[in-house]
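One protein chain omitted, others in place.
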Amino acid sequence: MIKHLFKLIWNKKKQNFLLMTEMLVSFIVMFAIFTLLVYYYQNYNRPIGLDYDNVWNLGYGSPQGMSDADSIANFRESIKQTIISMPQVEGVSFSDANIPYGDANIGTMIAYNKVNWPSEMYTADDNYQKVLNITLNEGRWFSKIDDASREKPIVINETFKERVFGRESAVGKIMSDAAFGKGTMKVIGVMNDMKDKGDYAGPQNGYFRRMDTSNTGGGGIILIKVKPTADAAFESRLYKTLSNLMRNTSIDIKHMDKERTKRNTQLLGPIIVLLIIAGFLIINVALGLFGVLWYNINKRKNEIGLRRAVGASGAGISKQLMGEALVLSTISLLVGAFFAVQFPLLNVFNIASGTYIIAIILDILFIYFLVLVCSLYPGRQAAAIYPAEALHED
Amino acid sequence: MIRLQNIEKVYRTNTVETMALNSISLNVAKGEFLSIMGPSGCGKSTLLNIIGLLDAPSKGEIKIDDQKTDHMSDKQLANFRNKKLGFIFQSYHLINDLKVLDNVELPLLYRTSSGSERKKLASAALEKVGLSNRVKHFPTQLSGGQKQRVAIARAIVGNPEIILADEPTGNLDSAMGNEIMDILQYLNTTEGATIIMVTHDENMAKRTHRLVRLFDGSQVQ
Partner (left out) sequence: MLKNYFKIAIAVLKRRKFFTFISLFGISFTLAIIILVATFLDYVLSAGYPDTNRNRELYVSHMQLNSSKNHSQYNGGPSFYFINRYVTTLKTPEKIAIFSNSSATNSYTNNKKKVNNLRYTNDKFWDVLQFSFTAGKPYGKQQLDNAEKVAVISEETSEAYFTDDAAAVGKYIETDNVQYRIIGVVKSLPFSSNVYADMWVPYTLTKEDLKNTGLMGGYSAILLMSSKDDLDKTREEYDQMVSKVPMQDKQFDQMFTFADSYFQSFIRSMHLAEGTNSGMGIFLSFAGIIVLLFLLLPTLNLVNLNISRIIDRSSEIGVRKAFGASSKTLVYQFVIENLILTFLGGILGVVLSFVIIQVANSSNIMPNMVLSINFNVLFVTLLACVVFGLLSGVYPAWRMSRMHVVTALKAQ
């Protein structure tokens, strides 16, 4: 039977060509959509890796009128002491602008064994781990011990560790700053990934360097872990106190949980628009497919009548027509899958192969489902054709 | 009027060659009413299509009105058919989406003529076939005989010199068939149209001036 269907399709290849092209394009469009959905779903399921509740980000500009390192370090220390002495505060950490759910990304290259790796770069002090409740897989976080170390201490994330070192232990390894070719860095710990760019962000290489509080350049962000009881009144008091302390710069306070929600909506908005558009495209394609199949049946009443006359049952006819549609879609899917498979093979966009493969499987099932649904009714209709009536037409 | 010389038509598929017409030569004089007969598959429709310039012969030459028709472009052929030829088909081939009058106007659309003139000519043609009262109907609302009369009106609306009819009575009962033949005869005698008709029916053929019989692509009479 399958062979017979292939023959039918082959003999009408010209008519079927465009139909197959349409299925192919639908497959490709849906491949993009499914890849996106699977990718985001998988990312959503990864652990967040940080505790954003009750963390406030206090942004400040570069402290003016202070040029020597010592006075800046003292200035920062006094700010820290002021904040930590407040009753509602549980912890304080200094960071640069690249904080979870923040507006800044800082990308850099870092080398190991002369191989360059692109990586996100974070800067944080000794208290950062506690404030955000980050967990370590290996080694330790920054501490006073590092003051004396010859190499700059760094903490890398699990994804980065796996990519660079595989199963080996990373602690103690020496890496270097690729952009300037100098400066050696020693891995002192491996942390679990944190989804700091939003709940739908994918795994990314990342490493932390230790904050130098005497650094004169730029402002930064202070992360403050507050008690759950901290309210707007307290925030207002905190703001006042710090504004008076940092007279020469503007400061602002944001709540990390709200920034996270904002990040997520920023990403979900376009995705929803995309899904709506894709949905309409699919309805469009489905209606079109349905129409074409329906028409084909009307055109082939003769043939169907003849088949009935020579002994095909109604169900048989209906099965045959659906079978034809499925064979057509199979050919399109084979071509489409050939293109789609190139994505995991060539590792495009740095997305895991598994994601692509799941997307391809879902896509194939989806297109089959679509074709089946669209050919169900025309097939039934064809089954209802009476041989006498159909043959009379000519 | 029409001169066919050694017309051959061969249909080729990958493996088989079928000779549909074999060395046909035929002269049709102006004002003649000619019928072509033969069993199914003898090539009579092919011959009519070739005379109607709908199909090109594989070999041989057709002259209509002393004009050679090979080497004519698609546009020239279209124009030639439009001016000189009128077609009538067994299954009428009316456009179901158009009303009777619009169907009859069709050949005039491919000439330069105003809408009112088209309407006038089409109405006149419908009057000749006795269908003036069905102008606003759609073809699906007509009987077979009426449909064929509309088709005849369409064939004569452009005032062609030659009318080609492919089994015009094939789908009709004998009473209706005779009606159609009456109209064709009238067109031949009164209007002086040259008519070539393919038919199955000896009785219809008897009402024409001359009969050509085909068998397996060759002329036998």
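In order of appearance the chains are A and B, and numbering begins at 1 in each one.
Note that a residue touches a chain if its C-beta (ideal position, glycine included) is under 8 Å from a C-beta of that chain, and two chains touch if they have at least 3 such contacts.
The shown structure was predicted, so the numbers you read here are calculated from the model rather than taken from an experiment.
Enquirer: Touch partners of the unshown chain, restricted to the chains that are shown, please.
Expert: Every shown chain touched by the left-out chain: A, B.
Enquirer: For the chain not shown, which residue from A:Ile145, A:Ile174 or A:Ile277 touches it across the whole complex?
Expert: Of all options in A:Ile145, A:Ile174 or A:Ile277, contact with the hidden chain holds for A:Ile277.
Enquirer: Based on the whole complex, identify which of B:Lys83, B:His137 or B:Arg207 touches the chain you can't see.
Expert: B:Lys83
Enquirer: Which one, B:Gly38, B:Gly52 or B:Gly217, makes contact with the chain that was left out?
Expert: B:Gly52
Enquirer: Contacts of chain A with the missing chain: which residues?
Expert: 15, 18-19, 21-22, 25-26, 29, 61, 64, 179-180, 231-233, 235-236, 239-240, 243-244, 248-254, 277, 280-281, 283-285, 287-288, 290-292, 294-296, 298-299, 394
Enquirer: Could you pull out which residues of chain B are in touch with the chain that's been left out?
Expert: Residues touching the hidden chain, for chain B, are 49, 52, 54-55, 74-75, 77-79, 81-83, 85-87, 89, 91, 93-98, 102, 105-107, 109-111, 115, 154, 158.
As a convention for this text, only the chains that are shown with their structure count from here on.
Enquirer: Centroid of chain A to centroid of chain B, CA atoms only: how many Å?
Expert: 70
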